[in-house]
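One chain of protein is taken out of this complex; the other chains stay put.
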Amino acid sequence: MKRRLLDLGFQALALLILLLALGSLAALIADIWRDGASRLSWSFLTGFPSRRAADAGIFHALSGSVFVIVVTAALAVPIGVASAIYLEEYGTRSFFARIIEINITNLAAVPSIIYGLLGLGLFVRAMGMGRSVLAGASTLALLVLPVVILATREALRAVPPSIREGSYALGATKWQTVWFQVLPVALPGILTGMILALSRAIGETAPLISIGALTFVAFAPDSLWSPFTVLPIQIFNWVSRPQVEFQGNAAAGSLVLLALLLTMNAAAIWLRDRYQKKLS
Amino acid sequence: MSKAAIVPPSLAEVAARSGQQQPVGDRPPKIQAERLNFFYAETRALEDISVAIHPNIVTAFIGPSGCGKSTFLRTLNRMNDIIPGTRVEGKVLIDEADIYGPGVDVVALRRRVGMVFQKSNPFPKSIFDNVAYGLRINGMAGSRSELSARVEESLHQAALWDEVKDRLEASALALSGGQQQRLCIARALAVRPDILLMDEPASALDPIATQRIEELVYDLKKTYTIVIVTHNMQQAARVSDYTAFFWLGRLVEYDRTDKMFTNPSEKLTEDYVTGRFG
Partner (left out) sequence: MKRFEFVIEWALFLCALLSIGTTAGIIVVLAIETFAFLREVPITDFLFGTDWTPLFATPSFGVLPLVAGTILVSAIAMAVALPMGLLSAIYLSEYAPAAVRRVIKPILEILAGVPTVVYGYFALLFVTPILQRFIPGLAGFNALGPGIVMGIMILPLVSSLSEDAMQGVPRGLREGAYALGATRMQTSLSVVLPAAFSGVTAAFILAASRAVGETMIVAIAAGQQPRLTLNPLVPVETMTAYIVQVSLGDTPQGTLEYRTIFAVGMLLFLGTFGLNLVSAWLRERYREEYA
């Protein structure tokens, strides 16, 4: 009887802990809603920074975020998918492939600010890109590459080997099999991985600060070479100011950022479901 | 009703009844294995296999599980190459050229030697695209109309056309098991191979679907050389002209089917076909 009580007590404790965690999430959302909802408006979304908190907007940061993410995707997805195809379809069991695998697992756990220092030394300085959108996107692409590779490998592994066999038996080459049979089936998984990676990238602050994304930018970036800022950095900038008015802006910016993330994840789920319907 | 009427026919009678008396004459063998040895890493799976398979007949490979019949079948179109760590010693000659020789184009080989698998594996595409796939990747059809004609021809050959002609764009996965297998046969035939290898093609199917496959095989041998692996001895007796019996990676006996089942030379063969083991 006593043991049963302990058991129940244990369960209750565990549930309590989980509720605490969930409650923290709720508190977080409630807090930024309370602080920032009133600042949300069309002029906030389309406005530029200003010394007066009430006039400040996030357009420069929002467009910077979108621009950087698009370029990041354009860099990370082809390279990541290609790497995963190599590791999964061509290089299995070779010594070199194993080294690459271990390396990727390691890279996935390196702090993001280290990637910022890499970007600073390599892209901004050595390759002369300056503090540009391209340097920022390249840095983020390296950061999310392991995520894309790992997700793509999972997706490729889930393709039944019988499909590959059927293709080879008809006289298809390896690349024909990969391109015409394996990739189409793996596509939903790859897309999901891509969105996961981009969700991570859009919330990243530290690496972009390191490569010199500006915190005082009053324009939307117009080319790969232009300086830029992103939404998380703008939020950081506002939250660092002592004036209380800017905190409301930071909260509102956070709400926009969270909404963006929610949309991206919803899009990922929708895309994946649509493709799975197509296949079955 | 006398007792005699309900005794199931012996394999010998089946073989005799099916009329497999195909003469092979003086035509050179289509496939010839010469002292073929096959290794999975360090384990030898096939030992000194030498056999000559005749053109335009059905040859059956029989034997208990794990005897190497499927492994040997897969060496004939080099499908084992995709498994890492495998090794081949010896020769396999198809039309008197060693397919394991240097500089052999494996991709072209697999077009000439088609394969149908134990579990049907249609691609998750439409029926049309399944059959057209081999043609497209091998660059074998110029225009859309030529492609359609070849697809139709193959579906006719596989005795599937009437059942699918109105829904070629439907997903292949919506077909029944037997239909899927015939689709895989159509897909293999579309690239006009000389040889068709079939690895237990009906083992996952119900008796009626199995019968249709066997009828198909009987029709196809006029045009193709067919090698069929089966664990079902009745099927071998019904369908094949020649039979090869494998055991523990070795070829024990190879002869005309009716002789194998009525008067085999080896005791091991006799024990197997009379059901004493396996």
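For this structure, a couple of remarks:
As written, the chains take the letters A and B, and residue 1 is the first residue of each chain.
Please note the rule applied: a contact is a pair of C-beta atoms (placed from the backbone, for glycine too) under 8 Å apart; a residue touches a chain by one contact, two chains touch by 3 or more.
Quick caveat, the model's predicted, so the values are computed rather than measured.
Put simply, the hidden chain is in touch with A once you look at the whole complex. Among A:Gly91, A:Pro184 or A:Pro227, the one in contact with the hidden chain is A:Gly91. For the options A:Ala37, A:Ala54 or A:Val110, the residue in contact with the chain missing from this view is A:Val110.
Screening A:Leu40, A:Ile79, A:Leu187 or A:Leu271 for touch with the missing chain picks out A:Ile79. On the side of subunit A, touch with the chain left out of the figure occurs at residues 3-4, 6-7, 10-11, 13-15, 17-18, 20-22, 24-25, 27-28, 31-32, 35, 78-80, 82-83, 85-87, 90-91, 97, 99-100, 102-107, 109-118, 120-122, 125, 142, 145-146, 149, 173-175, 199, 202-206, 209-210, 212, 215, 232-233, 235-236, 239-240, 247, 250-251, 254, 257-258, 261, 265.
The working rule: only the chains that are shown with their structure count from here on.
If you average the CA atoms of subunit A and of subunit B, the two centres end up 50 Å from each other. Remark: subunit A residues 92-93, 160, 162-173, 176, 180-181, 184-185, 279-280 touch subunit B in the complex.
Interface of subunit B with subunit A (complex): residues 77, 79, 82, 84, 107-112, 114-115, 117, 119, 121-124, 133-134, 137-138, 173, 184, 187-188, 191.
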